[in-house]
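Moving on to chain A:
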Amino acid sequence: MKLNRIAAVAFAALMAAGPALAELVVPSLSYRTGPYAPNGIPYADGFADYFTLLNERDGGIGGVKVRVLECETGYNTEKGVECYESTKGEGALVYHPLSTGITYQLIPKTLVDHIPVHSMGYGRTSAADGRIFKWVFNFPGTYWDAASIIVKHIKDQEGGDLNGKKLALLYHNSAYGKEPIRTLQELAKKHGYELTLLPVDHPGQEQKSQWLQIRRERPDYVIMWGWGVMNQVAIQEAANIRFPMDHFIGVWWSGSENDVLPAGDGADGYKAIAFHPPGTDAPLFADIKKYVLDAGKAAGDGSHFGEVLYNRGMYAAITVAEAIRTAQQMNNVKEITPTMMRDGLENLVIDAKRWEEIGWPGNPEIHVTCANHGGPGLGAIQQWDAKTKTWSLITPFMEADREVVDALIAEDAAAFAKENNITPRECK
Partner candidate 1 sequence: MSEEAATPEVLLDIRNITLRFGGVEALRDISFDIRKGEVRAIIGPNGAGKSSMLNVINGFYHPQEGEIWFKGERRGPLKPSQIARQGVARTFQNIALFSGMTTLDNIMTGRLTRTRATMLDQIIWWGRAEREEYEHRARVEEIIDFLEIQSIRKTPVGRLPYGLQKRVELGRALAAEPELLLLDEPMAGMNVEEKEDMCRFVLDVNEEFGTTIALIEHDMGVVMDISNRVVVLDYGRKIGDGTPDEVRSNPEVIDAYLGVAHD
Partner candidate 2 sequence: MFYREVGDFKTSYAEDQQTFPIAFDRWRYYVVIAVAFLVIPFIINDYWEKSVLLPFLVFSIAAIGLNILTGYCGQVSLGTGGFMAVGAYACYKLMTGFPELNIFFVVILSGFVTAAVGMVFGLPSLRIKGFYLAVATLAAQFFLVWLFNKVPWFYNYSASGQINAPERTVFGIAVTGAASPSWATYLFCLVFVFALAWAARNMTRGPLGRKWMAIRDMDIAAEIIGVSPLSTKLTAFAVSSFFIGIAGALYFSVWFGAVEVTEAFGINQSFRVLFMVILGGLGSIFGSFAGAAFLVLLPVFLKNVMVGALGWSTAIAANLELVIVGGLIVFFLIAEPHGLAALWRTAKEKLRLWPFPY
């Protein structure tokens, strides 16, 4: 039996995987190993645990159980592609590639394989233009949204005037880290601040030069687009030079417990942008605890429950589940295809009432449309309290600078369309 299975999986099953049997297949391209594992683990746990909850509590979605197909990428694009190719035949409904590199791999493939990709808050920003990127979604917000919201928050703090202020961007020297530069430069023109760029090479273990420069030039604010060890070192160094932590603001991938805990008390007051609330203060979490953690069905060891990235994994799972639900209702079937899933994503509405029903009120509403795959583009600022070791929102969810961001998105999307000979589709 076992031998048969080995043989089957190693050879035959890969060649021609049969159609899925009465289940909804959701691949999870996770990374529980490698340099970014500390971030990948809570996310993957949250993602899996929410579906376990649905299966345990509700018997799946619309009566059909969800099968989460986890595949380890190690945050490595080659392995990510291998994961994609090996799971796409199993009836995968939607991919969350969980890395910029893998997202860029999958974007062209969506046009051929017709499986939607949802790069939630990462990936190619201009994919927010649904007229050109039919199969790609990146709601609830893009990096360019995030950059403009951070600038808005800074502006609010400075009493509405940024003229002559100095902002510094400390970024991971990669495709991901370079994303906000254009937006911040555009905004600089608009608001009259001065922008300093400080790249940090992978992995970012050593940042003395950058922080000495920050200490010397004393920018009013430091914005961070960091990932992995770079975050921990940056926050530690900021604490070392006694940079005012409430003037140090990270993107949503630079604002988890992992990033602040190693710096201890020094991290107190550090801020980051978020597109969902932190903490476990919602009925949904009680359910997860009851049906998943306490029942011993958690994906991980349960130690990450309620952490920022765990919640983000859950948030991702919720969007998937809701889109499946939408697709089921639209087509009046229980088992859906990836194409129906795409339509479900494109017509996804999670309003305040629905968030209430899900059990996680306080999240901004999501309205995806044919033209707008980037979602509401809202973000709030969360702040770390080192004494209680908790994150809390200190602002309401704010809107991005649509004027600047939308222009940039239109420009970049048009370039992509031209490069790939895509005629933008009409949206009603």
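In picking the candidates, the idea was that all candidates are chains of the complex that A comes from, given by their letters.
Keep this in mind: a contact is a pair of C-beta atoms (placed from the backbone, for glycine too) under 8 Å apart; a residue touches a chain by one contact, two chains touch by 3 or more; residues count from 1.
Just so it is clear, the model here is predicted, and its values are computed rather than measured.
Here chain A stands alone, and the other chains of its complex are listed as 1 or 2; which of them touches it?
2
Within their complex, state which residues of chain A touch candidate 2.
My answer: residues 2, 5-6, 8-10, 13-16, 30, 32-33, 37, 41, 70-72, 74, 76-78, 81-82, 85-86, 88-89, 100-101, 104-105, 107-109, 111-112, 124-126, 173-176, 178-179, 182, 201-202, 412, 415, 419-420.
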